[in-house]
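Here the complex is missing a single protein chain, while all its other protein chains stay put.
Let's look at chain A:
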Amino acid sequence: MTVLSLSKALNEGMRKAMEDDPKVLVMGEDVGKLGGVFRVTDGLQKDFGEDRVIDTPLAESGIIGTAIGLALRGYRPVCEIQFDGFVFPAADQIITQLAKMPMRSLGAIKLPVVVRIPCGGGIGAVEHHSESPEAYFTHTAGLRVVACSNPADAYSMIQQAIRCDDPVVFFEPKRRYWEKADVDTSSTDWWTPFDRARVVRPGADATLLAYGPMVKTCLQAAAAAEEDGRDLEVVDLRSLNPLDQPLVMESVRRTGRVVVVHEAPVNSGFGAELAARITEQCFYHLEAPVLRVGGFSTPYPPSKLEEHYLPDLDRVLDAVDRAFGY
């Protein structure tokens, strides 16, 4: 066991993947000498050289477009988008090319490209540095979309994403980068397939569904609810596309109440997909409608207001209360 921060766990995971497979490349803005603005790629260029850890020109469309070309040539590029708000110049390449090219080739082409995106708010940043753009990508067929929430998952999931032959959009909760936990880097026995969800806290009375940065918030909410005599289950979805429906539905059928929590705006957010699927598959088990807690239908606010915008323990518990009010 080693104690790793989430960012260091990603770093170690990428390092392992690069050692295991010489075709793995890392590319992005400032990923080389600087080691990325969050230091997630720290030291990789020093150890693997400038051909494998590439400081790219400042152009996100270029990063993903050339990653596609490199993948066509047999490489496995791991692309860093510096901040969530800057993925949009690359949206064209991701949506029209990366997501669809393998299918157009009738399976002849594989594009094992990983698009790493530090996501979410809570770090007091200026605009475009706190976005949660996952729903744009879950809405795009052809992409796998995953989100890690803790160091151990960060370590294993980044390696699974790199090994996966499909394009993967990989969300990293930036405000959790500095949180530390034990990670077993000596074996892979404990790894969960990266398209599976996990019950991170079992409970009987209601299910909290979360991913990325909100998993910790939900665990805190569950701990607080326990004092009020409520036993909340917390599910870390880990993969948004595909969604681990069996695990989610099993939990919901047991508890009968669901609150979905994400930072992204509720309106047309990923929670809408969850609510619809749960309603379709668990209708007769539900004691209350599926409730959603998330951002407002506004742009991400200036940082002095972000604590109001972001779901916190109180907002989660308020929704839990409402779920019990039915």
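Quick notes on this one:
Note that contacts are C-beta pairs under 8 Å (C-beta built on N, C-alpha and C of every residue); 3 or more make two chains touch, one makes a residue touch a chain; residues count from 1.
The working rule: contacts and distances are computed from a predicted model.
When the unshown chain is looked up in UniProt, the name that turns up among "Amino acid ABC transporter substrate-binding protein", "Transketolase", "Pyruvate dehydrogenase E1 component alpha subunit" or "NtaA/DmoA family FMN-dependent monooxygenase" is "Pyruvate dehydrogenase E1 component alpha subunit".
Listed for chain A, the residues touching the missing chain in the whole complex are 29-30, 32-35, 37, 55-59, 61-62, 85-86, 88-89, 124-128, 267, 296-299, 301-306, 308-309, 314-315, 318.
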